[in-house]
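Apart from one protein chain that is not included, each protein chain of the complex appears where it belongs.
And now, subunit A:
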Amino acid sequence: MAGGSSSSSSSFSTAPAPSLVDSLFQRSLDDLIKALRSQPAGAEPSLLSRAVAEIRREIRSPDPDTKAVALQKLTYLSSLHGLDASWAAFHALELLPSPSPLHKRLAYVAASLSFHPSTTDVLPLSTHQLRKDLSPSSPPPFSSLALHLLSLSASPDLALHLAPDLLPLLSPRSSPSSPLRPKAAAAALRTLSVCPDVAPLLFKPLVDCLSSPDLRVVSAAVGAFAELASSGDPTPYLPLAPEFYRVLAESGSNWILIKLLKIFTRLAPLEPRLAARLVDPLCDLLRRSSAQSLVFECVRTVFSGLPDHDRAVRLAVDKVREFLASADDPNLRYLGLRALSMLGPRHSWAVEESREAVIRSLADPDPNIRREALHLIMVMVFDSNVVEISVLLVNYAMKSDPIFANELLDAVLTTCRRNVYELIVDFDWYVSLLGEMARNPHCTRGEEIERQIVDIGLRVRDARPELVRVARGLLIDPALLGNPFLCRILSAAAWVSGEYVEFSRNPLELVEALLQPRTSLLPPLVRAVYIQAVFKVLAFCFSTYIDQLEISQLSSLGNSTTGGASSIVESNTAAAASCIADGIAGMESTDGIATVGPLSENDEVEVHGRARNLLGLIHMLREILTWKTEEQGFIKDNRIGEIVNLLQSMFSEELGPVSVNAQNRVPVPEGLVLEENLADLAWTLTEDDTAPSMSISFSLRSHQHGKTKDAAASSVRSASLLAEHRKRHGLYYLPTEKDETESNDYPRANDPLLPASQGDVPEDLVKLTKQSLIPRKVKHTKPRPVVIKLDEGDGVSTFPSTTVKESKDDLLSGAIHDALLGEGKPSSSQKRYSDKSSRGRVKDIADTGESVSQSKENLESGNREHRSSGSKSKHRGHGKERHRSPQKNEEKEEKNHRNSARSSHHHERHKHRPRGEALLNVAPRAPVIQHFLL
C-alpha cells in the first residue's frame, strides 16, 4: 500500500493500490469538469493524463463509491474527450452486480459506452449478470439497463446465450403496459442481427408484438422488421405482409407508418399483388397527411416500390413538385431532388416537368442541393441530349464557384467518357467542348482532359482534324501557359499537334506556338513533349517540302496532271512548303535556335536530349537549303532521299491504343520460366517499374508538375524574344504601350470573362437551356465515326458497380426464412406463425400438429387452382380496378404465376390450413401472401 503519492506512475500494472486517502479526497466528476473548463487551452492534455492516472488508481479501490466515481469520470473523459476506456471494461463489470441503483446505472452507462462486441474480451463475463437483471424478478429499471447494454454490445456468443432470457420480456404475459416490451423487441432485433441462429426462438414473439394493443410495442416491432427487411434479403418477410397491411390500416401513428412504408418499399417489388393493394392507402396518405416526413416516405415508397402504378406516381410527383417549389425550406428542396433521382429513366417525364426547378437548383446556395441537382441531371443524359446538357453545364461552370465548377466538369467528363464515349456522336463537338473546358478559369481537371484528348486522338480517326484545330487554339494562347493545372492539357495538345500535324493548316504557326518564350513556364517534362512535337512538325514540313519540289519539278517537265490535283490537304501542304521556302532559314535562326539553343544545356535530361535532336535536324535542314540555292538537281542526291525516307519512317507509323489484355496474348517464349523466384532481382526494380499501369498506355511519358529551373536563367534573353514574339502575335497581348518593365505581365491565365450580371444567376441558368431533358429522337446529320474499342476489358473498368451482399445478411434472412417456413422443424411451423399473426390470435402449438402435409404431386394442380381462385377473388375484391384495365390484370396474373413458379420451393413445404376456415378454401393457396389480399 504505497499511498497515492506518485501520480506520475500511470501504467495499469504498476499503479499503486489505492488508499483510504484516495477515497476521502477523491475528486468528483463536477470537480474534474470544472478543472477542465478553467484550464487554459494548451494545458488540457497534461490535465487529462493526470486525471487518467488518478482514475486508474481510484478505480481499483475496494470501496464501491470510489470505484463508481472513478468510472463515472472515465466515462466522461472517454465519451467527450476521446480517451480510451477499454482497459476499464473489467471494472465496469465489477460494478454491474451492485445492489445500489446509482452504481448500477453508472456501471451500465459506462459499459454501454465502452464495450465493443468484438474487441472487449471480458464481455462473456457479463452474461450471468445480464441474465440476472433480465429476469422478470428484478426491478424493471434494472432490466431496462440490461436490455440497453445487450442491444449495444451483443456479440454472437452473448446473443446466443441470452436470447432465451428475452422471451419472458417479449411475451404479452408480462404486465400489459410494461415499458420493457418495446425495449425487449429492440434488443431482440440486435440479437437477431448478430446471431441468426436465434431466429427460430425470437421470431415468433416478435411477430406477436405486431398485434399488441400497445402502440409502443407495435412501433418497436415494426421498427425491428423494417431494419431486418432493409438490411438483407426481404423475401422471408413477405408472408408477414398481411400483418403489416393490417397495422397500416389500423395505426394512426406517423412513427409507425413511416417504418411500415419502409418495409413495404422493400416488399412491394417482390409481390405485384401487394403493390396493387398498397396504391389506395398510399394515395390516401399522400393526399391527407400533413406531416412532411410521412409524405416523403410515401413518395419514396411509390417511387421505388410501385413505379408501375401511374396513379400513385402521378400523385407523388405532384408532391415532389411542391417540395421543389418550397422556397423557404432547403430540406424539402433537397429531398425533392433526391426523390426524383429515385425514379428511373422510364419516368423521365417527371424530371422534365420540374426541369426549371431542377436547373435552378444548380445555383442553390447549398452545395448539397447543387450536387443533388447535378446528379439528377446526369442521370437524365442520353445520346440525344448530351450535347445540350453538356453545353449547359460547361457554360454554367464558367460562372459558379471553383469547387462546384470542377464538379460540373467532372460530371460531364465522366459521363461522356462512359463506355468508350458511347454517348458521343459528334466528336468534333466534343473535342471543342474539351477545349472550352480547358479554358475554364477554375479547371483543375487537367489530367482527365489530357487523357481524353490523347485517347480520342488514338481511337477516333475522324476527330483528328478538329482535335488539331482545338490543340492549336490552346497552344497559341500564351495566357494559358501560366496555369499549372493546364500544363497537362497543353502537353496533350502539343502531342496531338505533333502526331497529327498533317491536318494542320499552318504547321509553321504551330512551331512558333510551341517555341514561344512563355513555354519556359512549363514543367520540364511538358517542355520535352513540346520540343518533340516541334521535331515532328519540322520533319513533316521538310518531307512535304521535298515532295512539293519533286512535284513541281515533275510538272515543270510537263506532267501537269499530278501537280494539279488539288485536295485540301495538298494545297495546305503546298502552302506550308512554300512557307518553308520563304521563312525556314529566318525562323530557325531567330526564334527556333534562340529558344531551343539554351535548352540543349538544360539539366532536365528529357528536355536536353530532345532539344539536341531538334537542333541536329535544323542544322541538317540548313545545309540542304544551301544545296538548294547552289544546285537545282539536288533531288537526285541520294543522301537527301535517305534522310526523307528516314524521317518519314520515323513518324509514319500510327500509334494506337493498347489493350489492357495485350500482355496476355503474347505467347510465352520457350525456355522462359515465369514462376522463377525474382527476389534476387529486387534491387534492380525501381519504384517506376512497379507503378500500376493505366488501362491504356500511350507512347507519352507521364508528366509531372514542377517548376522550370531555367526560367530565371533565360529571363534576360527571353525579354527581348518576348518583345519580338509579341509584335508578331499582337492579337494575344496587352497593348505594347505599357511599361516595358512589366513585360511579363500577361493577362492572367484564363481570366474569367465574367458576365456583367452576376446577380440573377438562376434566371440566366434557366435561360441557358430551352431544351428538354428527356430523350427524343434526333436525326444526326452525320454518322457517328468509328471509335476503336479493343476488347471487353477496355473501358469497363470505369464501372465498379457490383453490389456485394454481406454474407451475414444472407445468413440472417436464411435463418428467418427457415423460421418462417419451418424447415427442419415440425412441418407446420410456418403456417402457425403467419396464420396466427394474421388473425392476431394466440394458438397452442400442439394444435397444428396434425396438419396434413401436401405431397409434391399435388403441386402442379394446386398451382393451377390457385391461379383461378386467385383471379376470382380479384374479381370480387378489386372489380373497379379490373374494369379499368383488364389487360393489366391479365398481366399481373401472368406475373404472379411466374412469381410462384420461381419460388416453387415455398410450395413444396406448403401445407393445408389446419383450421376450420381452411375447409372453405380447400384449394392450396399461393403461399407467399394470405388469401384476403387477393
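One rule holds in what follows: a contact is a pair of C-beta atoms (placed from the backbone, for glycine too) under 8 Å apart; a residue touches a chain by one contact, two chains touch by 3 or more; residues count from 1.
Just so it is clear, contacts and distances are computed from a predicted model.
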item: Listed names "adenine phosphoribosyltransferase", "Origin recognition complex subunit 3", "Trafficking protein particle complex subunit 10" or "AP complex subunit sigma", with the criterion being the UniProt name of the chain not displayed; value: "AP complex subunit sigma"
item: Of A:R60, A:H91, A:R190 or A:R417, the residue in touch with the unshown chain; value: A:R190
item: Which of A:P97, A:P136, A:P179 or A:P269 contacts the chain that the document leaves out; value: A:P179
item: Full-complex contact with the absent chain, from A:A53, A:L106 or A:L475; value: A:L106
item: Touch residues of subunit A, complete complex, unshown partner; value: 29-30, 33, 37, 72, 75-76, 78-86, 100-102, 105-106, 109, 113, 116-119, 139, 141, 147-148, 151-153, 179, 182-183, 186-187, 189-190, 216, 219-220, 223-224, 227, 230, 253, 255, 258, 262, 265, 292-293, 296-297, 300, 330-331, 333-335, 365-369
